[in-house]
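Below is a structure I'd like to ask you about.
One protein chain omitted, others in place.
Now for chain A:
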Amino acid sequence: MAKTVAMVGTDAVAEAMRQINPDVVPAYPITPQTAVVEKYAQMVADGIVDSEMINAESEHSAMSAAIGAAAGGARVMTATSSQGLALMWEMLYIASGMRLPVVMANVNRSLSAPINIHCDHSDSMGARDSGWIQLFSENAQETYDNVLQAIRIAEHPDVLTPVMVLLDGFIISHSIDRFDLIDDDVAKAFVGQYTPRNSLLDAANPSCWGAFDGLGGYFFEFKRAQAEGMLKAPAVIREVGKEYAEISGRRYDYFASYRMEDAEFVIVAAGSAAGTIRTAVDIFREKGLRVGLLKLRMFRPFPQQELVEALSHAKAVAVFDRSDTFAGDLGGPIFVETRSAFYEAEKRPQLMNFIYGLGGRDLPMSLVNQAIEMFKDAGSAEQKKRIVYLGLRD
């Protein structure tokens, strides 16, 4: 039987890792991810898991060791945050370019400067084009569920692409939340055994990894093949989600819709903000305003067509971004992609962008209400402003 626990979000990552019991876990501590590393180190120390841990001397080396271990045929997991992810940046491309199915939890935290340890999505958004699949989580339950599914997605032969599971720093990582664990044997059966297609440690078949492409070589073809993995990922993510629903009762897809059937005004958001927004949706519904929420789970690959379809009947769409692109008045990353997705659509709703919560700034209900009041008038003469920094001090 499934066990209900009350644990912090970092424990949700560690519990999923315990059930997966990866071969190698290289890691370096960074707030707010540290608790994952500590918890897992304790599990190793207690003999609960038999993973080999590498206490790397930096996140760059942690990801480098993850690459080496995965190329050696091991199932590899790690976790990071913020500056740590930024330090791994160079190696993120190499992990995905080598098609290594590494799974990493990233506890979302802002990037310096000024230094700030709290939540926003600028770290993972900075890595959005590094060739990793990115799955957002709303709470500890989704974090746990996403980590288990990530292994299956990453290792799928059609995909062979690393997966980053995202959880909001402190809001999810350090808050005690109630969630259900799948039975150990069910979880183990779900993730299964990992058999790599190639390995450095195949004595009979020595192999060369990370070869030099030379001049006028095959780099372009390699990258196209890599893009293919990302193109095939959505079908696999949907399939794995369905299979997961069978063992957990919890459904996962590219995004989750809330009161969307007849919604005229839709908020698109990712991560923990969805909970607050859902409550705001209920309140406005009671007032007679047809509001809905589209909670984005899969940011990479971006579910363009499905998103457009889901939003096609809306009059106005508000995209909530917990990071900025600093590209002039282009808006936040989710907004940019959502707007781009609508370019070829016949029916385009009014789109507004609300940038919120940078550096851990709270998103209280009052701000969500304020945003809904603003964007329900979007497109009117009075409401021309497209990008709003929500909750900024004067």
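Quick note on the criterion: contacts are C-beta pairs under 8 Å (C-beta built on N, C-alpha and C of every residue); 3 or more make two chains touch, one makes a residue touch a chain; residues count from 1.
Just so we're on the same page, contacts and distances are computed from a predicted model.
Think of the chain that is not pictured: of "Multiple sugar transport system permease protein", "Thiamine pyrophosphate protein domain protein TPP-binding", "Response regulator" or "Probable alginate O-acetylase AlgI", UniProt labels it "Thiamine pyrophosphate protein domain protein TPP-binding".
Considering A:Gln42, A:Ser112, A:Ser207 or A:Ser340, the position touching the chain not shown turns out to be A:Ser207 (whole complex).
The chain that is not drawn here is touched, among residues A:Pro26, A:Pro349 or A:Gly391, by A:Pro26. When the whole complex is considered, the residue among A:Val13, A:Val37 or A:Ala56 that touches the unshown chain is A:Ala56. Mapped onto chain A, contacts with the missing chain fall at residues 23-24, 26, 50-52, 54-58, 60-62, 64-74, 76, 90-91, 94, 98, 200-203, 206-214, 217-218.
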